[in-house]
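Note that one protein chain of the assembly has been removed; the remaining protein chains are unaltered in position.
Residue numbering begins at 1 within each chain, and the chains themselves are lettered A, B and C in the order written.
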Amino acid sequence: MAKGVLNTLVHHLAPFRLGASSLPSHLVLGVGLTAMTAFTVPDLRISIGVWLIICLWGCLAYFAIEGALRARAAFAAGSARRYLLSSSCWVDLLSVIPVPIALVCGVPPPTAWLFASLWVVKLAQYSSGFAQLGRVFVLEAKALASVLVLFLIALFLASAVMHVIERDGQPGAFGTLPSALWWAVVTLTTTGYGDEVPHTHLGHLLGAMVMICGIATFGLWTGILATGFAAESRRRHFIQTWDLVSKVPFFQTLDPAAFTEITHMLRRVEVPARTAVIRRGKVGDCMYFIAEGEVQVDISPAPVRLGAGAFFGELALLGDLIRTANVATTQASTLLILDLADFRTLMAHHSELARAIDAEGKRRLSDNQRRRELHAQDAFSS
Amino acid sequence: MAKGVLNTLVHHLAPFRLGASSLPSHLVLGVGLTAMTAFTVPDLRISIGVWLIICLWGCLAYFAIEGALRARAAFAAGSARRYLLSSSCWVDLLSVIPVPIALVCGVPPPTAWLFASLWVVKLAQYSSGFAQLGRVFVLEAKALASVLVLFLIALFLASAVMHVIERDGQPGAFGTLPSALWWAVVTLTTTGYGDEVPHTHLGHLLGAMVMICGIATFGLWTGILATGFAAESRRRHFIQTWDLVSKVPFFQTLDPAAFTEITHMLRRVEVPARTAVIRRGKVGDCMYFIAEGEVQVDISPAPVRLGAGAFFGELALLGDLIRTANVATTQASTLLILDLADFRTLMAHHSELARAIDAEGKRRLSDNQRRRELHAQDAFSS
Amino acid sequence: MAKGVLNTLVHHLAPFRLGASSLPSHLVLGVGLTAMTAFTVPDLRISIGVWLIICLWGCLAYFAIEGALRARAAFAAGSARRYLLSSSCWVDLLSVIPVPIALVCGVPPPTAWLFASLWVVKLAQYSSGFAQLGRVFVLEAKALASVLVLFLIALFLASAVMHVIERDGQPGAFGTLPSALWWAVVTLTTTGYGDEVPHTHLGHLLGAMVMICGIATFGLWTGILATGFAAESRRRHFIQTWDLVSKVPFFQTLDPAAFTEITHMLRRVEVPARTAVIRRGKVGDCMYFIAEGEVQVDISPAPVRLGAGAFFGELALLGDLIRTANVATTQASTLLILDLADFRTLMAHHSELARAIDAEGKRRLSDNQRRRELHAQDAFSS
Partner (left out) sequence: MAKGVLNTLVHHLAPFRLGASSLPSHLVLGVGLTAMTAFTVPDLRISIGVWLIICLWGCLAYFAIEGALRARAAFAAGSARRYLLSSSCWVDLLSVIPVPIALVCGVPPPTAWLFASLWVVKLAQYSSGFAQLGRVFVLEAKALASVLVLFLIALFLASAVMHVIERDGQPGAFGTLPSALWWAVVTLTTTGYGDEVPHTHLGHLLGAMVMICGIATFGLWTGILATGFAAESRRRHFIQTWDLVSKVPFFQTLDPAAFTEITHMLRRVEVPARTAVIRRGKVGDCMYFIAEGEVQVDISPAPVRLGAGAFFGELALLGDLIRTANVATTQASTLLILDLADFRTLMAHHSELARAIDAEGKRRLSDNQRRRELHAQDAFSS
């Protein structure tokens, strides 16, 4: 039972889960970055310097081996040229080579090991979802560049005027344009260190305008990214779901328009083996299609196993939303979730789908009935 | 009349209203947190310490009783196991147990009572809407994690470079990587305390880039949450409204597609008893369906009562938008609001609905007419 | 011609334009607030105090008269009770009464006049669009309240922990919970004054987490408001446009679905008299329907006037996007703008609309032709 609780936890945390294979790499990365950070503190270098050095060399070795394995695999697969041009190759090189080179060149170790901060880029290598963020930036590049130009214009004009206003009163802070530019950046981004602050009334007025400009620019920037991200998110979701939907025989009978519509609605979730998906008595707000894997439905007299292509959990949606049986995976499975809201919309628009789900439900009930009678007969005859 | 004004106020503030049952708990919570905060100030501890202690123990007792009642109810309902796993149980335990344990262990009272700050978590217990925010984070977890990785990469690289640039000039602020990391966090989040500020030109340039990165990261983060929240908001609204819409007989005659469409349009509002919903002479921009409860329409010769399933306020939308009668609830009611914009769109798309509303309106008018004639006859004959 | 240029400017600035009637009020408000601000500066009070006092009393008198007129109008219209409950009445009272009362009670003038800062609330009275922002807050109240609860939880827990971590090192800044709460607010909102900054490594770590929480909370907040505003914006636009669209005979022949669709697309703009709307030779990306007012099309031999219900500018959209004639308003007009993108979508979906616009265009061309021939005959015969 403790295992069941753990699995449930894992199930709920699934979206946050790292890929199983990258877990050791993440651990090494965390240890390495911590050791590198500690190595810059003189006190720690004196007290536990030896252990830090061992730790750092160990991490470097790990990344070197990891990179070498990846390179060998790429060369073995005959895709050497594509690998050499890939960002993965460059990240591997950048995390392994700079430190030894710096040490060989005579750079003192505390400085040389600073190159180990490049290891953090490996996080991007291990994490998916970057392509998506990148696409948003590329597609909205023109609009984002316009905002940046607005930012630059405000920056230069504000710092030039502030330089004129405040240079006599504060020659240190606003005496040169570079200093005034520093003030303008700090203010436009609403960071506000407070190391350079206008003192005159005119300076305050200009400062207020710069801050409001900063907020406006920031708002535009956020608006553009939000718009772009919404479009990209819809697109990616559709692509990811399409292939899985194609595998479910139930959907293959749909006409193409309905097929497209349902693909937009389904959400993919990956569930590890022996994990509860549905608990009897809970309120249910979605039904499940099995794209890959297998689940077991605990109904009397004997549990039923459903394989890829089957669906379950629709009874609660058709009735009073209370789950009537426990369902758990028997192996790692990929499920497609259809939310209650979408389920109802779909039933309303596609009567043939409603009929099919209804028929399947009835068939399953009668099946169940028959099995129970057989079971009763068996019990009677035995 | 003062009551009427109060009720109107309450009606307009309804969305902000706390659930009636949780009001005492909120009061106790507010008093408790204030007393706990005051108890950390030595002056107050000396002057009114006794009262604060009484206050704190009182709140603790209240929460203990509240938790015990909840636990007993759960055990009585036979759902003990589910309760023990629920967050509600943990919040109850965390708000009651730590302070006594700390006091018993000999922690000085001002420190022990700091554990009372955990009471603030009870706010989440009393407030709905958390599930929704949680779902947004879970559904967008992958994208948010990518932004966090971007943030970490910028953090480490910026602080390593800044450490190299500024360590000679400011050994205190940038002499070690942990200090430089602190600067980078403060700057990337555009907080900008100003306790550590780069002084060199190169440092200023890097700082400017870090701030702009911070804004970009922040914009992405906001964009992702906005996208996710929009989707989740649409979904939740549909689910909440569907059940209420099903209760209105008028909608049950609609074909499923129209039913789904109108469910997306209706908005739920809960109105307390004896509250004005419509005021004669005001401009009206919506009509109402009664999902639960009853309203009274003040028309001559005698007011008419409409119960669950009826609708009102449609005359203004069909005519010149001026309300022709006062309508007030007679008991706590749940109304479904259909905005003018949606009303018109719906009438345009579903002629059968338009006809039905029209017919009902006419029936009501003629009914009214007949009643008025009867009334006149009565008055004549009497 | 200078007037033409001015009008063009006014036309482009129209969306920013204050209502003509409120311009004097805005001026008085600006002068009053400036005088009030200046009156708090001792130097100015000594040098130009008399003028400031005159100015302030003048503004107060203006607002008193304005309020009295509004009240008289309301009482004359018999809507006294509604007026007394309206926010407008309260704003009028709050801007006029407090200062004299304070002066009478013996409050020194520089302090008494501070109540004049309440005048700024009149800005809300003069400005429309507040209802809309208010609706967004009301509709999304539940979600916003959840974010606020998250904020409060983070606030209390962070300040309690930080108080424990830093109270020994910095008894002044973190020695009591109220001080620590102040730090937490300043940090969670990413304001970052820098008056209280953690100094220990543990404090830095917690501070970093608080900042990231702050950004996350902020992002959620923004996302909720963006979602709510998008919905509210669509709704308000539809309502505003519907009535104007109903006035255009051309649209009345449309079936209801097309009517609804076009209402979603049209955008309202108010143009002052004698203002150029279209300039010959410019690139055109929209066509215009006249909801109210009149325009003059400068075509040879003689200009043509088009009144309410007519449309113009469609020739450029059907052809090569170059405007073929100047069009200017002859009186203040309300135009409905149909963008090129929407025009094409509409033409594609509603062939009867395309035919009608085409027919009208041809009729106008042949009309023009006939008039030109008549003109030529006249010239010949004369």
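The working rule: a contact is a pair of C-beta atoms (placed from the backbone, for glycine too) under 8 Å apart; a residue touches a chain by one contact, two chains touch by 3 or more.
These numbers were taken from a predicted model, which means no experiment stands behind them.
Considering the whole complex, the residue from A:R72, A:H201 or A:H375 that touches the absent chain is A:H201. Remark: the omitted chain is touched by one listed residue; of A:V31, A:A143, A:A308 or A:L321 this is A:A143. Residue-wise, the contact with the chain that is not shown comes from A:L181, picked out of A:L181, A:L244 or A:M347.
Touching the chain that is not shown, out of C:L33, C:V164 or C:A257: C:L33 (per the contact rule at the top). Counting the whole complex, the residues of chain C in touch with the unshown chain are 5, 12, 15-16, 33, 36-37, 40-42, 111, 114, 117-118, 120-121, 123-124, 127-130, 132-133, 136, 151, 178, 181-182, 185-186, 189-195, 218, 221-222, 224-230, 233, 267, 285, 339-342, 344-345, 347-349, 351. Of the residues in chain A, those that touch the hidden partner chain are 85, 138-139, 141-143, 145-147, 149-150, 152-153, 155-157, 159-160, 163-164, 176-178, 181, 187, 190-194, 197, 201, 204, 207-208, 211-212, 214-216, 218-220, 222-224, 226-227, 230, 234-235, 238-239, 242, 256-257, 259-260, 263. Within the complete assembly, residues 190-194, 222-223, 226 of chain B touch the chain that is not shown.
One rule holds in what follows: only the chains that are shown with their structure count from here on.
Taking the mean of each chain's C-alpha atoms, the chain closest to the overall C-alpha centroid is B.
The angle needed to superpose chain A on chain C by their Cα atoms is 180 degrees, rounded to the nearest 5. Interface residue usage between chain A and chain B, two copies of one sequence, is largely distinct: under half of the residue numbers at the contact are used by both copies. Chain B has its Cα centroid 27 Å from the Cα centroid of chain A. With centres set at the average Cα position, the gap from chain A to chain C is 38 Å. Counting partner chains per residue, chain A shows two or more touched chains at residues 190-194, 222, 226.
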